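Quick one: the structure is below, and I'll ask about it shortly.
One protein chain is absent from this view; the other protein chains keep their places.
Presenting subunit A:
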Amino acid sequence: MYGDLGIKLVQHAKRTQNLAHLPPYQTELVRAVTREVRDLNKDVDDLLEPFQGSFDPSEDQAIAYTLLVNHISMRRNKRCLLAYHRTRTDKLEELVWNGVDVVDLSGQQVRDAGASRGSTGVASGDGSTSSLSPQEEDYVRQYGDLLAAYKGQWTDIDLTGSLEPPRDLFIDVRVLKDAGEIQTEYGAITLTKNSQFYVRQGDVERLIAQGYLQKLS
């Protein structure tokens, strides 16, 4: 039945809405839906061919309704595809605003998914190295550039900073991942894994958001 694949895609989108991370891009499913649209379009062309552009719907109702079904099915598939991609781009924009390193994050998810896939046997995507499609990666990069350009207008305000006022100027942090050397007002510190520091919150806020550091309360 036409439109069934589209429904599957939208169900994926629905699941995505309730997840914190982004599940792998359904390359196969998207391809199948677009193929269905192409097949439908070909059917329409074949049906209309003998009429040479002089088709009168009231004369041949059966064909008219077949065309209608094909047309509505194509529109439906289009809506499913758009809704699926929009759900994902919304999610990606949210991640960019939260300062998550999306490319880094997707690589990590694939590793996680690979581990769980072994036990559950769920095959997802085509085994590429990222849960984003190439187009989505491009989108994230360009959206990130846009956001950076937008933020550049007000250098003294951090638009993506936390809305919570800090309780203390200095905090204890633990390093979860090697982040190299950073410059602060009080000199340079080298962030090596598993070490602990007492630093100014403003200096490391970015790194906490990106998951390099963990705040200790």
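The working rule: a contact is a pair of C-beta atoms (placed from the backbone, for glycine too) under 8 Å apart; a residue touches a chain by one contact, two chains touch by 3 or more; residues count from 1.
Keep in mind that, in the parts below, contacts and distances are computed from a predicted model.
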item	value
Complex member absent from the view - protein name from UniProt, among "Mitotic spindle assembly checkpoint protein MAD2A", "DNA replication complex GINS protein PSF3", "peptide chain release factor N(5)-glutamine methyltransferase" or "Alpha-1,3-glucosyltransferase"	"DNA replication complex GINS protein PSF3"
Options A:R76, A:K177 or A:R206, residue touching the unrepresented chain	A:R76
Absent-chain contact - pick from A:Q17, A:T155 or A:N194	A:Q17
Missing-partner contacts on subunit A, residue numbers	1-3, 7, 10-11, 13-14, 17, 47, 57-58, 61-66, 68-69, 72-73, 76, 79-80, 82-83, 86-87
